[in-house]
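Input: one structure, supplied below.
Removed: one protein chain of the complex. Kept in place: all other protein chains.
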Amino acid sequence: MMDGRDFMKGNEALAIGALKAGLNAYFAYPITPSSEVPETLAREFKSPEYPEFRMFLQAASELEAISMVIGAASTGAKVMTATSGPGFSLKQEGMSYAAAMELPFLVADVNRAGPGLGNLGPEQSDYLQATRGGGHGGYRNIVLAPNSVQEMAAFPGLGFSLAFKYRNPVVILADAFLGQLKEDIVFPKIAPERFPTPWAASGARGAERHVLASLHLDFEDQSRHAEHLARKYEEVESAEQRSDSYMASDADVVLVAYGVVARLCRRAVKELRERRVRAGLFRPVTLSPFPSNDLKALVDKGVKKFVVVELNAGQMILDVRLALEGRGQIESVHKMGGLLPAASDVVRRVEALSK
Amino acid sequence: MSRSATPLQKSLVDVDSEFCKGCSLCVVSCPQRNLKLSESFNRLGFHPAEFHYHGEKGDCTACGICYWVCPDFAIAEVRRVRR
Partner (left out) sequence: MTVVQGAPAAEYEVKLGRLSTLTGRPTHYCAGCEHGILTRLVANAIEELGLRERTVLVDSVGCSVFAHDYINTDAVQAPHGRAPAVMSGIKRVRPDLMVFAVQGDGDAVSIGLLELLYAANRAEPITIFLVNNAIYGMTGGQMAPTTPEGMVTTTTPQGRDVAETGRPLDATKLLAGLDGPSYVKRVVLPIAPMGSTDLYSARGPLEGAKSVLNAFKVQMRGGFSFVEFVSTCSINWKMSVLESKRFATETLAKLFPPGLYKDKLGVEKG
């Protein structure tokens, strides 16, 4: 558009945002409600506007797609794929290997309802799968939770920064609502970041060669590797917690919500304030690491009640409980099956709690 | 036996006996029978292959068969005398 603004779906913004962040390759497998990501990228493939976008390829399966991501990421390229629940489950094999081999790349999970095929509506039921590392073995993903089309566009850039800084897969955990939502956005005019990749398997240089492997048969060796990963996750935990809050510092009750639900809760907070309930909102931007420090700080400021609003039967609430370590009262409001709670439901619930 | 006293062999096979697992592939495929398994053991407990220039059927011709059939890189080098 003339004024530098664009109007597009979250999925399209994610795709274009990745291109603007210097995406080199995308390996696709279609699944609703994420398919606009590969469709947008297929359209832009070979566009002179994105000379760094060297490869778009549709794979024969989710497993093949994530394995192609592993291969391309091994060379140090900026690689991404996107999927939704059923596909994300299949990708867990690759996620586990990639965590072990410390490969940086982006996977977007546009969360639909589940388990099983579920339906195509929004849910946040992949929270535990994404934040705990849904594959085998002990590992962590870095998980970012956008809550607008603008953030869908911006988070690929942030995601690549974190992925390459820590050599770790980054998950962008969106949902069907955000993927399909159309909004006005502005793409920031920034040059794609370049990351050194001295570890990449892209040809030996004399005696120096690069082996990316996940098998450490020697117990001492595997133990060292596991400790190294654990230290890395601790480092991420202490340096990369991100959150947003709205009218939370003087609040009696704070809503805790991420993604699209956080927007709905923002409206609920406004309504509650009009009704003279001192409500606030705390929005985790990184789900892993969970922004425990900022949440804890609210208790220190005197917040006593927390209402966790999420599109699952209570997953993030576990992290809230862990973060608050028994302090404060924690309540859950949830909705599932592709439905969103109405802001008025949240208001009613908080009012009841405030009495 | 002093080195100068030994007549020069036309070719030879250098066995890294510590790599050998005694599988005998070189022994049975050597056309001149220049290799046999040693009666002694290597560090791994295998009877390693041993090279004899004068084989049961003739002298080593540096044909290289032992080199290509060896699964353990134990046939390290096949050499031929310079002309």
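As written, the chain order gives the labels A and B, with residue 1 at the start of each chain.
Criterion: contacts are C-beta pairs under 8 Å (C-beta built on N, C-alpha and C of every residue); 3 or more make two chains touch, one makes a residue touch a chain.
What you are looking at is a predicted structure, and each value in this text was computed from that prediction instead of being measured.
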Touch with the missing chain holds, among A:Arg205, A:Arg276 or A:Lys355, for A:Arg205
Looking beyond the chains shown, say which of A:Met8, A:Ala25, A:Ala130 or A:Leu144 touches the absent one. A:Ala25
Tell me which stretches of subunit A touch the chain missing from the display. 24-25, 27, 54-55, 57, 59-61, 63-65, 67-75, 77, 79, 93-94, 97, 101, 201-206, 209-215
Subunit B residues touching the chain left out here are 1-3, 5-9, 11-12, 14-19, 21-25, 28-29, 31, 46, 50-51, 53, 62, 64-65, 67-73, 76-82
